[in-house]
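Below you will find the structure I want to go over with you.
Excluded from the complex is one protein chain; the other protein chains are retained at their positions.
Right after this comes chain A.
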Amino acid sequence: MNQPAALAGFAPAPVGARMQNHGQHMVKVAMQSGQDLFARPGSMVAYEGFVQYEANPPAVRQMASQWLSGEKNPLMLCRGDGLLYLADYGADTVCVNLNEESLSVNGTNLLAFDAHLQWGVERVKGLAKFAGQGLFNVGIRGTGWVALTSRGAPIVVDCGRGEDETYVDPDALVAWSSGLKMKGKRSMKAGALIGRGSGEAYQIAFSGQGFVVVQPSEDSTDRIRVRG
């Protein structure tokens, strides 16, 4: 059967880079042997070629032991040759090419990254409270590609241009440049009721030079994990 005309225009574009967006919500990764990829399990929507998935790589297990107390592994290792399509329930995806840079990403907003990048789970002092809500962040450094997800088109805000700190709703936080200092802030005023939920309101205060990426949604539910 010939391809219907209505579907023309949705064919993948020729490969131009290791990671590319196909539309707004899907990432296309050009896989090659020797260039492995870490991706969220369950994020693969299609692949062409010969790609193998290792759901339980020991390295990940070690690194991410504090990721969540659950028994599931947060990452799978993909290797092989071909094209890999990743998506996260219709979230916007952003491909970032790190060039000897480092980036901290909220765990639920991390879709995939090159396996040769240095990475580690970072904990933030004073934010232990968030751990139970799934706020953990992954620091990634080196030269390579990272794919992020964002519910809605994200916005990038520069920190440190004003004299005051930048305060972010933790549910809306996507990523930030690693040089920033962060600390938890609790709205102490009795009357201040900001944020989701009742009574307790947190923000994360960023200070220093760098940027923060924020999504226009305060729904930080990990859809992949909830379903899987």
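Keep in mind that, in the parts below, a residue touches a chain if its C-beta (ideal position, glycine included) is under 8 Å from a C-beta of that chain, and two chains touch if they have at least 3 such contacts; residues count from 1.
FYI, contacts and distances are computed from a predicted model.
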Protein name as given in UniProt for the chain not displayed, "Protein ImuB", "Acyl-CoA dehydrogenase", "ATP synthase subunit a" or "TerD family protein": "TerD family protein"
Interface with the unshown chain - residue positions in chain A: 5, 8-20, 22, 24, 30-35, 48-50, 52, 79-83, 94-99, 101, 103, 114, 116, 143-145, 151-159, 162, 164-169, 172, 177, 187, 189, 191-196, 203, 211-219
